[in-house]
Each structure stands twice: as C-alpha cells, then as structure tokens.
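Sharing a structure, written as structure tokens. Questions coming.
Removed from the display is one protein chain of the complex; every other protein chain stays in position.
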Amino acid sequence: MAQVTLNQVRKVYPNGAEALEPSTFTIPDGELCVLVGPSGCGKSTMLRMVAGLEDITEGEISIGDRIVNDIDPADRNIAMVFQNYALYPHMTVARNMGYGLKNRGMDKGQIAAKVREAAEMLNLTEFLDRRPSQLSGGQRQRVAMGRAIVREPDLFLFDEPLSNLDAKLRNQMRIEIRALQRRLGTTAMYVTHDQVEAMTMADRIIVLSNGHIEQIGTPNEIYEHPASTFVASFMGAPPMNLLEADAAQGRVTLKNGEVVPQASVNGHAGAVTVGIRPEDIMPSPQGDLTLDVDIIEELGAQRLLHGQMGGQAFSVAVPKDQEASTGEMRLALKPNAVHLFDADQGRRLG
Amino acid sequence: MKRAAFGHIGFPILLLLPQLVIIAIFFYWPAAYAVQSSFYAQDMFGFTSTFVGLENYTRLAGATNYVNALNFTVIFTVLVTFFSLTIALLLAVKADKVIRGAKTYRTLLMWVYAIAPPVAGLIGVMLFDQSRGNLTQFLASFGYEFRLGVNYWDTASAMIAVSVWKQIPVNFIFFLSGLQAIPRSVREAALIDNRSGTSRFWDITFPLLAPTGFFLLIINITYSLFDTFGIIDTLVKSEPGNNPLTLVYRVYVDGFRGGDLGGSSAQSVVLMILVLILTIVQFRFLERRIHYT
Partner (left out) sequence: MADITDTNVHTTTSATTRRPKRIRWDHIGDHAVLIAGALLMLVPVYMVFATSSWDAITVHREGMQFGFGDQLVENYNAALLEYGGFTDSVNGLTMLGNSLILGLGFAIGKIIVGMMAAYAIVYFRLKFATLAFWMIFTTLLLPLEVRILPSYEVISWMNLGNTYTGLIVPLIASATATFFFRQFFRSIPEELIEAARIDGAGPVKFFIDILVPLSKTMIAAMFIIMFVFGWNQYLWPTLITTDESLFTLVRGIRQIVQSYADGSETPDYGQAAALAIIAMTPPVLIVVFFQNWFVKGLTESDK
C-alpha cells in the first residue's frame, strides 16, 4: 500500500515536443485516481512514467516513500493493465498470471496457489489451461486483471483497460474493477478518455489537456465547479453550453441583448464566457432566456432540444414527460446554474 | 525501436557483433576491394599492380564482348521479366477464381521454386540438345533446326525459356497472395458496380495489384541479372565461347577465366551502381506511386 507523489514532473521528447508540463500532485493511499483527457493530452505518458516505461525528463516520482525515478519497472512493485491486455499469446492463462512471480523467484507451489486464488476471485478457474486466443474479450480483460492482482502490488496502473470492450461489457467491467480495487484497497491510477468512466470510478479525477493539468478534484467538485471551459465542456454529457457574452456594470448580457440571471461578475468587465449545463435549465413561460429549437433528440429517459440562443448553439435536456416542439421557447435557470469564465484564458471567474 | 526498449548497452552490441563482423569481412571488405581493384591493373601473375585510373572502365566501354553482353542482358532481362510476370499473373488470376482444387493448383504451380537454377538448366540442356533434345526434335518436325550452343539466338531463346519457367512460381505466389489480400468487400462492391469480368479486372483488380506488380518487377530484374547464372552456365555447358552471356557471367568469365582482376572489378562496380539505381528507383518512385493507386 502506498501513496503516489509527482513532484514537478515534466516530459520532453527528444524531438523537443513537451508531452507534459511540470506537474505536481499526490494520490493518497488506497485511492483510485483517474487521469482523463482527450488523446494526446499526456495522460498515458504520465502513467507510463510512473510505470518506469518512459524516462522522466525532470522532477521526481515517488511510490510510497521511495523515489522511483531510477528504479527498473520490475522493481517498482507495480502492476499494469493494458488496453490490448498484452497477454503473452503462447502462454496459458495460468502461466500468464504467474510469469511475474516466477521471475521474482517464487516457488512453484506458491505461484500456483496465488494464481488459483486470483482466478477464483475473477471467475477464471475453468480457463486456467487455455491460451488467450481461446478467450473472449471480457475474459482476456479478467486475465490481465488477474496478472495484476497476483503480484500484490503497491499500485495498480490501468491504461484504458476497457476501450477494447463493447458497451455492455464495459459497464459491467467498470463496476467489477471498482469493486475489486475497493476490496483490495490498493492505490490505483486509471487512464481513460471516457468521462463517464472517470466520473463513475474515480475517488479523484485529474483532467489533462495538452500536457497541462486543468483540474484535480473529486468527481463532484469537477462537475460542480469546473476550473476552465475545457473541463466544463469535457466532463459531463451532454456537454455544458458555452456562450459568448459581455460583462458590464455587474451584469452579463448575451449577444441578443438578454441578461443572464444569477451571473455575478464582481466588477469584472469585458468579454466573458457563460457556461450552463443542459440539465440546469428548463422550459418556463416566465423564463428570462429565449431558445430557438431546431432539432429534438429522443434519448428515452429524457429528450434533448438543440437550437440557437442569441445566434449561438445551445442544448437543453428535458425529462421525457415534458412535451417539446421546435420553434421559440422561453427558458428558466435552476439555482446555481451559471458558470462564468474569462473569455481569453477560459479560467473560471469567482 | 520500441517505446519501452531496453536501455542496456553491452548486450545489444554483443547481439549485433556476429552480423556486423560477417558483413564487414564478407561484404564491405570485398566490395571495397572491388572498387579499389577497378582502378588498378595487375600483371599476369598478380604480383604487381599499378594505378591506372579509369582505364579499366574506358576499356569496358570499348570492348565488343562487354557491349554485347550489356545488350544481351537488357534484352534477356526485359523478356524474362515480361513473360514470367504475365504468365504468372494469368495463372494467379485463374487460381484465385476457381473454388474446386485451388490448393492443388497452388501446389502444382509453385513447387518448381525449389529446383536449383543449374538443375533447371540441365533439364533445358536435355530438352534443347542439338541432336537428341525432345524440343529440338519437335521443332525439327516443323522444319526448324534448333542449334543450342551454335546459333546465338537459339541459345538465347533456350536461356530465356528456362529462366522464365524457373521464375513463374515466385511470381505466381506473390500475385496470388496479392489477389487474396484484396478485401472481399471491395470485390463485392465491384461486382455490383460492373457486370463485365474483364473490365472489373482492369479497373479494380489490376490497380490494386500494382504494389505487388512493382515489387515483383524489381525482384524479376534482380533475378534476371544475378540468379540466372546457374541456368546460363549449364546451358552453355560452362563454355562461354560465342554464346550470349549476361553481365554477371562476364564478371565471372573475365575474372576467373581471364584473370583480369581490374577489368572484372570494374564490371562489378558497374553492376553495383546498376543495382543501387534500381533500389533507389524502387524506393523513390515506385513505392511512393503505388501506395494509393
């Protein structure tokens, strides 16, 4: 068991490209921390540096109270689950799971016992003598998990482990991985580009964009108080509506002249970005804002109304029992619905 | 190189060492030696050699037998490449089409790959022999007197025929695997868009085979230049005489029979340049053009 600390860790590739700006954070012992962001944001690089598969350009990484910068991956006492599982195709499930232990010089009986225990936990007992090619995607995923568990590592590293599974299996494995991690109490870093995975699994989320940490926080903090327009639009589905607006004399005015209620600008003046989540606004004849609805998307439990607000794209989510039609409609905000960002940097205001 | 490559230094050098030592001694040294010798003239006994600059090269340009060999090599290469490619393509297209017996046909059409060129040459000698060759007798029944080793173009035809025969299997294997690599969906789309099998072949299959074809073109030119040595040597019964000879055979004849180290080396260098040009053409023009045709 261990906490993970990154201290001013930076990654620059030999060609000069900066994959990761100097980053500092700590993952407390036993937490599951999700690194999320679009592809190329540096999340995998960060994970691979923790694993020791990628050199660290600057800074220090420690696992527990040990600085691991110069320690071989095999000696960091970590376990990693890969997107394509990276199972050894010529070895049986049992040998795949036991290979790391064998390399540590553990004796055969002990390896067999540990493998059996892990296989039971993952419902793999009947597959122990099969080759990976004889297994389904979900079973392979479990073997990869088993390989990680038998090592009894200080830290689990997951590199998009669910991307190769179909949607149904993904939901199921998401819950299984989360439950397993809770049960074992092992610290985990989990890389994904899927914000739903991030929101549902994480104790703590790190949102990355272009090699830069945008925000660190619990799923709730990230959802309620996105630190930037990037986080606001990346986390949450359907994404937050972002509207260009002007702040003057303590009021925020949209391009069509409508004043956004709830917006307190604290003396800020000039161009701002207003963020409103589609689920934080509802149709109301007395509403302050006007939406011109073009398209209605039926999602079953709810429907999405897409249209224009003051010439800018805007979406509203309404419950399924609420009637909707195209054309103009009035909207009212739910409490605490408005997020304000400065227009240049996209940073949160107030 | 892999992202997570090992960082060791000594071990990979150890791994590379056998390969590097072998190519240093048996490739770079001889190649450098050839380049160097091509600027020197040796006396008859090989005791002394004098620097003669480009004389060995200028001598080549003026030597009739070298120019003849050059001309013949061009004709030989063009014909062998053309015939072995077209025959193999025809067979591959048919073998790709049939359902029944496809595997058997593949076996029957590729096994000759394993026959050594001089063994193929020996078969040629027995078939084209001037007095008792079966094909000679067959041609005689049409009133043509085929004279292997006597008539220049008769000998040349025999060389080309045997070389084509020996090369069909390789081309067939590559064309067939190229055809089988064409996605099923593409064929089915073509089937819906075009009802004529012939124009489907020229519009869809042939362009998609182009990468294989260009690759094979280079392979066949290299084959005609170098790997036909055994065929030619057996067909001329190791007696060059006035027979048609390729450039590689000339290198051998002048170097080993004529003892002309400088001249033979100059020929080697010319061949090296030729192969280099061929390779550059392959990488520069063909590779780029064929990728998305």
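Chains: A and B, in written order; residue numbering restarts at 1 for each.
Please note the rule applied: a contact is a pair of C-beta atoms (placed from the backbone, for glycine too) under 8 Å apart; a residue touches a chain by one contact, two chains touch by 3 or more.
Fair warning: this is a prediction, and the values are worked out from it, not measured in the lab.
Colleague: Using the definition of touch stated at the top, determine which of B:61, B:74 or B:98 touches the missing chain.
Modeller: B:98
Colleague: For subunit A, which residues lie in contact with the unshown chain of the complex?
Modeller: 48, 51-53, 72-75, 78-80, 82-90, 99-100, 103-104, 147
Colleague: Where does subunit B touch the missing chain, residue by residue?
Modeller: Residues in contact with the chain left out: 1-9, 11-13, 15-16, 18-20, 22-23, 25-31, 33-34, 37, 87, 90-91, 94-95, 97-98, 101, 105-119, 121-123, 125-127, 129, 132-134, 136-137, 165, 168-170, 173-174, 177, 197, 215, 219, 222, 226-227, 229-230, 233-234, 237-239, 248, 251-252, 255-256, 261, 264-265, 268, 271-272, 275-276, 279.
By our rule, only the chains that are shown with their structure count from here on.
Colleague: Please tell me the distance, in whole Å, between the geometric centres of subunit A and subunit B computed from their C-alpha atoms.
Modeller: Roughly 58 Å separates the two chain centres.
Colleague: Subunit A touches which residues of subunit B in the complex?
Modeller: 3-4
Colleague: Mind pulling up the subunit A residues that touch subunit B in the complex?
Modeller: 48, 53-54
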